[in-house]
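Removed from the display is one protein chain of the complex; every other protein chain stays in position.
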Amino acid sequence: MTGPEMHDLVRRLYPLCRSITGDGVRRTLEILAESVPLDVHEVPTGTEVLDWTVPKEWNIRDAYVKDAAGRRVIDFAESNLHVVGYSTPVSAVMSLAELRPHLHTLPDQPALTPYRTAYYAETWGFCLAADTLAALPEGDYEVRIDSTLAEGHLTYAEHVVPGRVADEVLISCHVCHPSLANDNLAGVAVAVALARRLARAEPWHTYRFLFAPGTIGAITWLARNRERVDRIRHGLVLACAGDAGPLTYKRSRRGDAAVDRAAAHVLRASGRPHTVNDFSPYGYDERQFCSPGFDLPVGSLTRTPYAGYPEYHTSADDPGLVRPEALADTLEACWEIVQVLEGDRRYLNLSPYGEPQLGRRGLYGSLGGRSDTEQAQMAMLWVLNLSDGEHGLLDVAERAGLPFPVVAEAARALQGAGLLKERAR
Amino acid sequence: MTGPEMHDLVRRLYPLCRSITGDGVRRTLEILAESVPLDVHEVPTGTEVLDWTVPKEWNIRDAYVKDAAGRRVIDFAESNLHVVGYSTPVSAVMSLAELRPHLHTLPDQPALTPYRTAYYAETWGFCLAADTLAALPEGDYEVRIDSTLAEGHLTYAEHVVPGRVADEVLISCHVCHPSLANDNLAGVAVAVALARRLARAEPWHTYRFLFAPGTIGAITWLARNRERVDRIRHGLVLACAGDAGPLTYKRSRRGDAAVDRAAAHVLRASGRPHTVNDFSPYGYDERQFCSPGFDLPVGSLTRTPYAGYPEYHTSADDPGLVRPEALADTLEACWEIVQVLEGDRRYLNLSPYGEPQLGRRGLYGSLGGRSDTEQAQMAMLWVLNLSDGEHGLLDVAERAGLPFPVVAEAARALQGAGLLKERAR
Partner (left out) sequence: MTGPEMHDLVRRLYPLCRSITGDGVRRTLEILAESVPLDVHEVPTGTEVLDWTVPKEWNIRDAYVKDAAGRRVIDFAESNLHVVGYSTPVSAVMSLAELRPHLHTLPDQPALTPYRTAYYAETWGFCLAADTLAALPEGDYEVRIDSTLAEGHLTYAEHVVPGRVADEVLISCHVCHPSLANDNLAGVAVAVALARRLARAEPWHTYRFLFAPGTIGAITWLARNRERVDRIRHGLVLACAGDAGPLTYKRSRRGDAAVDRAAAHVLRASGRPHTVNDFSPYGYDERQFCSPGFDLPVGSLTRTPYAGYPEYHTSADDPGLVRPEALADTLEACWEIVQVLEGDRRYLNLSPYGEPQLGRRGLYGSLGGRSDTEQAQMAMLWVLNLSDGEHGLLDVAERAGLPFPVVAEAARALQGAGLLKERAR
């Protein structure tokens, strides 16, 4: 999938009213299933999941506030952000003074509608621009929220790209935000594109993609897969993947997991402007994967990080904030990280005493016509020098300051010449 | 004790002629005993202490140099700095030329009188301003030092604030300097104030305060407590605690002792301008406590460090150099460091799989109205995330970049909610 194709997917998913449960998530997963086959899981309300309980399912059909003239001054049909997520049903006439405690605005960004939810408190509310609120006259308003909060299910989906081994790479993204584009339809679109690209690559690892609501979805998945999480060798939480900012990698709790090193190497070696941050127990679902009982090697890749841009959790996080070229760049970075995880192996130099004579084996000659000869030759010397059984190719790439693919290609050439033997993984 | 109260104590102690032995130290300890009960120890001359021997006791009543007109041109009664410490008695008339080898000045600070001692060489001398010396006419002078250097005792004192455990925190300060205010009456005053504050706090550790002459006093104490020093878990040498400069912490020889980490954290987290220096075997009595045979976890807290200010060891180190607000700030830093030492414990997250649902337990709600909600919430998430049995609260504070008290309060809240269990210390 190209950047524009990912952007098309973001735009198509944007109008749906997603939440942590309900038909918006189901419809979202149906659309994703057109691109990648999905295993959809439905977990009943009341199911105990780790320290939590699956909540009631929430669905909404319509909602509005009408003025005395019968005009919808706040209208769910115009943007699903206008209703506080998980609002209970309401149908009443009330004065603006009575209504006001249920209205949420952003005084510092008066033209924007905020995104608000109330998952675990049974209440209701509307969100609107502070400018709109300021223009509302006193008087009575008709207030209606046509929603249901009832026994039902929490819905999430998995997509698996099988590998040669059962060891897994987990790619996770949250699918619970309504009309917010960068957070997180962009992450969803990149995940789908990465899954499609991996499916053609016959990877070594098995790749498990998780599309689940934030927090409670990850917790539900962890609760139901507790016996299997030790298969996860590496993982990435994808979020805010499409804004114009530079890439940001947030390390796993371990801090030195292979995915941490791979991501840092890829971002540095590529010359992209980027940031690498230490883990903190705040942000997206890495909070759950990196809780101390699991402590999985899962980092997080975003562009501008969590809550770091002014449009965050407002109506301005719309498809216009998401750039096709940024989606493509995030996908490419994911791909490069995956390539490191796939290719990072240990080799044993079979001729470790002195340098082997590369010229005699055509390993200089075979490279003579290429413009990157010098880099390729340095990569061979580094691979030979460090392939003592203690260092893998990522170690080589880091120490040599060479891009991982150049190092991996050097290892292939040396292995082809009988100078290297792969260590059992 | 407030800053002004500590400053009053400095001013009261300032005129006494202290040395490494003698009545000046005894009188100093009597005054301190008005504020905190003291155990005063008298160790006889000739006692072998580690590699050293307790020297003769020195006392002085009067000393002067009179000119031909009988005027005291150098006068001990005006400032005890005018006599070299441990000067032997002298009573003679001599020419300025004969006298000159016994006169000490500071050519680069001609208006100031230096501080000089000759503890282990039986000699005598006077100190005076270079300007004063330059104005002395040639001719005969009457020279008199009415001192005694004789068998006696070395005097030091201890004050103990008992704790819940026998593990000790050692707070040490030297009491051997005559009329020098910052070095070290300021340190003495802060130690007294800290002892009084601790006495009201029912601390966990036992706090041992040592008021002893520099070098030989610490060595004497170490010699007499050799079998007990393994009780010392943490320690601080207090010196130069009242000048206007920023705080300076000097690490223990170990470099990563808990007190080293606690002091660095407190200084950094407080936003104070400050310096943290590595250990060196020079300075105050940390030299003795950190000698390789003992290697105690004892750092040193000063404002401007040892020999680092122009007034150091001159008549300009007078009570005017010591600021009440600086004394109060040093005391506060000590207190904050002590709070870390007291409160640094390891907890076990009892709900380590995923995040526990804090909202259900009122741990978000209980914080809702507070202006520091975000910091308190982050502290709870960090404590939960790192309470895996490997990390203590200071580890959490360091990694989270949060002030220790905020972290400690989060731990208390989580423990109250049954989410944390304290590990045995």
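Which chain is which? They are A and B, in the order written, and residues in each are numbered from 1.
We take it that a contact is a pair of C-beta atoms (placed from the backbone, for glycine too) under 8 Å apart; a residue touches a chain by one contact, two chains touch by 3 or more.
Here the structure is a predicted model, which is why all the values come from computation and not from measurement.
Engineer: If I consider the whole complex, including the chain that's not displayed, which of A:Leu103, A:Ala400 or A:Leu414 touches that chain?
Structural biologist: A:Ala400
Engineer: Which one, B:Pro101, B:Pro137 or B:Pro292, makes contact with the chain that was left out?
Structural biologist: The one listed residue touching the chain not shown is B:Pro292.
Engineer: Since one chain isn't shown, list which residues of chain B touch it in the complete complex.
Structural biologist: Spelled out for chain B, the touching residues are 50-52, 120, 215, 218-219, 222-223, 226, 253, 278, 280-282, 287-288, 290-295.
Engineer: Which chain A residues touch the hidden chain?
Structural biologist: 349, 351-357, 359-360, 378, 381-382, 384-388, 399-400
The rule is short, and it goes like this: only the chains that are shown with their structure count from here on.
Engineer: Need the CA-centroid distance for the pair chain A / chain B, whole Å please.
Structural biologist: Once rounded, the distance between the two centres reads 54 Å.
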